[in-house]
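Worksheet: the structure to be examined is printed underneath.
On to subunit A.
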Amino acid sequence: MAMLELRNIDAGYGRIQILHDVTIDVSEGEVVCVIGPNGAGKSTTFKVIMGFINYLGGEIRFEGEDIVGKRPDQILGYGLGYVPQGRIVFNQMTVRENLEIGAYIERDAKKVKDAMDYVFTLFPRLEERQKQLGGTMSGGEQQMLAMGRALMTRPRMIMLDEPSLGLSPRFVTEIFNKILGLAKEGITIMVVEQNAARALEIADRGYVLELGRNRYEGTGQELLGNPDVRRMYLGG
Partner candidate 1 sequence: MSNWEHLRNFVVLAAAVVALLFVPPIFSIYIRSFFMFMMLYVVLALSWNIISGYTGYVSFGHVVFYGIGSYATGILMVKAGWHWIPTLFAGAAVSGVFAAFLGYAVLRLKGPYFAIAMLGAAEGVRVIATVWESLTGGGDGIGFPNVENSWETYHAMLILTIITIIVAYWVGHSRFGIRLNAIREDEIAAQSLGVNTTFYKISALVLSAIFPAVGGGIQSYKVLYIEPDSEFFILVTIYMKLFAMFGGKGTVIGPILGAVILYSVQEITWIKFPTAHLIAFGLFIIFVARFMPRGLMGFAVDRGWARKGMVH
Partner candidate 2 sequence: MLGAFLAVAYALPFAVGIYTESVFFDLQWLADFTTVLLNGFMQGGVYAMFGAGLTLIFGVMRIINVAHGETVMLGAYMTWSAFFGLGVDPLLALFLTLPLAFVWGWFVQKVLLNAVVGGPELTPLLMTFGLGLVMIHVVEAIFTTDFRTIPYLPDALRLSENISVGRNRLISFVMATVISCGVYIFLKKHRIGKAIRATAQNADVAMVCGINIFHIYMITSGLAAALAVAGGALVSIQFGFNPETGIFYTLQAFAIIVLGGRGNFIGAMIGGVMLAVMESMISFMVPNGTAMVELAAYGLMIFVLLIRPRGLLGEKTD
């Protein structure tokens, strides 16, 4: 059974429908990427899962549980973490405080401490910089902090929205390596990416969306080698 199931999702902002009948499955332990040209509705898919935009129809299940209409704190409680786009960290707070906020729903200090240690082993650089303000870190470090913050609730699955956006090539490589590292830890991963080539290289499976509709799906390598996918980005 799939860990996260999206069935025939329709969704949009106000009067504008962005997603039309989108279906995506993510099985436990998989790395799934969602790619597609600008305006394909990739990030919108995450926003509808988190309940940030108008849900118009379809089914969303996490481990069999219907999560439509749930608040973000409830969704986190189910073990589904989310890293929003644009490496947004709390600029005026230290790295450590950022991580503590990530564990806001956890009231047990011992568990917060364990989660912090866990994040520090995954991202040693965050431990070195734990007193630094989030806003003064480089783009790549901020992305790691955003990921670490989402891991503070020890989710079984994590959703990453455009982790490479605006990063220099060196950091893009580092971030993708970290994502592979999380997968090795047994965390199920769904990633939305603009940098399709990179995302498909690390993904077990991928979905291609165009203008809010499913276009292709297959293994990462299949899609990477498919000239139609490549061409689709430039029309025709």
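We take it that a contact is a pair of C-beta atoms (placed from the backbone, for glycine too) under 8 Å apart; a residue touches a chain by one contact, two chains touch by 3 or more; residues count from 1.
For anyone wondering why these and not others, all candidates are chains of the complex that A comes from, given by their letters.
Worth saying up front: this structure is predicted, and the values here are computed from it rather than measured.
Put simply, of 1 or 2, the chain that touches subunit A in this complex is 2. Contacts from subunit A toward candidate 2 in the complex involve residues 50, 52, 71-73, 76-77, 82, 84, 88, 90-93, 97, 100-102, 104-105, 149-150, 153.
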